[in-house]
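Shown here: the complex without one of its protein chains, the others still in place.
Presenting subunit A:
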């Protein structure tokens, strides 16, 4: 049965891009030859595989394959040497030439066919031997009988011995490759039973082994017709049913690939084998096998389908470089890459789809298998799951070629000593060329030792377990030593695999002494399985360990919930050491941490705690309380009820009330007091205490805390003093300013006070400074004296504020008092000068003092440094003469001249202070002239005149202004 290649583009049968293929004629002819070439090989190699099995106790495949049968590797080497692709190319290119060329082509073709045959034979031989080994074990017979049995079974079933061998191995192995055949979606129905073999294994969908040079092409397709009764149900597998874009590889192919891989002398050969046997039929054109190195680096351990130059470029991928394979290494999963994905080997060349699969052995990701297609891959939906399983199985297969445990199986062979990790394909000669039997076409391999019963497990599992068992001895001792030197609990774990080599648990290899003290919640004893001893590990810890084992990346976490920890929270570290995993953790003692936190808080807050056991009488103080009391921690603590003895006398009442509340009324209470310490230091303390009651309501304890509030107290005191002072100053300042104003107002009401008597109309104006603090010492006065004269005065005490106002009051009242003596103005001014000089503190003032005699209308006046009055007469304004007289308070020897002026009816006299005219930008003369101008304007009344003056005299200093107008009727 042929599946048309057009329906399965990914099949190897579709030649593309010059991939090595042969014509269908060749394939058919090889197929025809295959049954005959098979049998002698099978007979003769019967004992060969059994030898290794007996020696190592490992699986037959693992031992017999690589050990004694270099066939696949050599075959590959030979194939390479002849260059299948080249040969084909030559054939095609020269085919149109002459007869010589034709002969040459034929020769090349024959040689190529021989190589293919040799390789196929070697691969097949291994499979057949495996199957015979299984039969030996199952049937308890010898190798010869097993071979006989195999042959007769095959004959009865109507299949080739190779087919049957594959079935037997699949049935026996239960590994990933078996899964790809048994779990396929298109299960062909009822399983056919085969003699002596229990449940028969139904071959999967029969892939079309169309026209590749792989060894299995020689095998005729196992069609339902061919397999007869055993496979009649496979009739469901039709071209229609197989209309998937990716056709699966037949189990025979996978087994052959496995056999070749295990047999291969180095990874380079493995890569080639994988490509040729397994994935080329899927349409893949290149394979790379990456070995994982330290820190997540990748080394190209083997490749096929890539140019050597490209392989050299990609020999090493450093850690952190993001590549397709690197991503799989990091994520530990198979990734199907789209056409335009991450950089990787051959990206420019292949450019199509590729898949990277982790190569995992015993839980460790040893490397990555990368398979490339020339064209984009179908989406995940269109991809049959079986393909994915096959890829994974191939990856696992490749992993075994990298896995170190394979080394010890052949310690005597020097070519093996280099180790798989060093055999980077690009830089190393294929081992096949080193071997002797370079071209061993169909020759049987001589058995050296008789067969022995083999383990029931599959080849991969047995190899892995055997390997890890051995490495445990070397690496185990050191890691156990390390674990024992750690100051934290530590476990040494080892992967525990099931029969199929799958990681199912971790064996506790060692638990250090910190875990064997018996106080642990879990029985972490050496020899136990982790999940059995500590089932909760499945909740995440297991995955962490698994990841560390797989990738080698250490894991570290702080404050991670961990049931193993005595406190439930721990700092956890997981590292891989060879095959062992070291799990170490440090218990995170939350209580201790909180206690430390509390202690610091108490120290910073100067808080000391105490508890007095009411039952036992025991008093417990913490260290901070001793420090607060100025006691040493060894001293006897002071009972609460004795607190009064240590408190300041003035605080005894407060302390007594506090004690009574706590001890007698048994309620929580607090108080502040001054503590008299033994060292004489007084501290301001706050104490708070509460009773603690038992279940029956009886007093169990008194507990509480002291806080040293001294610094706080004094800070508060200092603050409050400052605050008071500030407030006082502010208040005082405001009050003083208000006082000055009040004085002014009290003495000189700002209202339009007028006086009409003695034939005089007197009006006054006082305009205080706009800014309150500049309120000064201006005054005016108009009062009738006992002598029936009228005293007129204006004055201006230098300065501002309350001092000036006070001085104003002094001078004004002094002048009033002095004036009652009947003395003349000059004499009054002399006295007033003395008053200013002696009675007031460093005061200077200017003033005008006038005595008006109503009957005579004579004004006698004196001037003390003040501006002379202005006379308005007949719309003319004039200043009275600047008679002699210095300002008050400056000179003790001051002499004042008396002026005398005859006034007339309707005269107006203006007395004023300099606030009215003072300007900085004009000279005073000019300002006075301006004043005269305004004053002489025809004002309707005296009040209007004064208002006009206040409004229009443009003084620019914010000074007090006094204005007094006297109009004679």
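Keep in mind that, in the parts below, a residue touches a chain if its C-beta (ideal position, glycine included) is under 8 Å from a C-beta of that chain, and two chains touch if they have at least 3 such contacts; residues count from 1.
Just so it is clear, contacts and distances are computed from a predicted model.
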Name of the absent chain as recorded in UniProt (options "Zinc-finger domain-containing protein", "TRAP transporter small permease protein", "Iron complex transport system ATP-binding protein" or "Anti-sigma factor antagonist"): "Anti-sigma factor antagonist"
Touching the absent chain when the full complex is considered, from A:356, A:565, A:793 or A:844: A:844
Residue among A:541, A:659 or A:894 touching the omitted chain: A:894
Selected from A:354, A:866, A:945 or A:967 as touching the chain missing from the view: A:866
Option touching the unshown chain, where A:364, A:588, A:736 or A:800 are the choices: A:800
On subunit A, residues whose C-beta touches the chain left out of the figure: 774, 796, 798-800, 842, 844, 846, 864-867, 882, 884-887, 889-891, 893-894, 914, 918, 920, 923-925, 957, 959
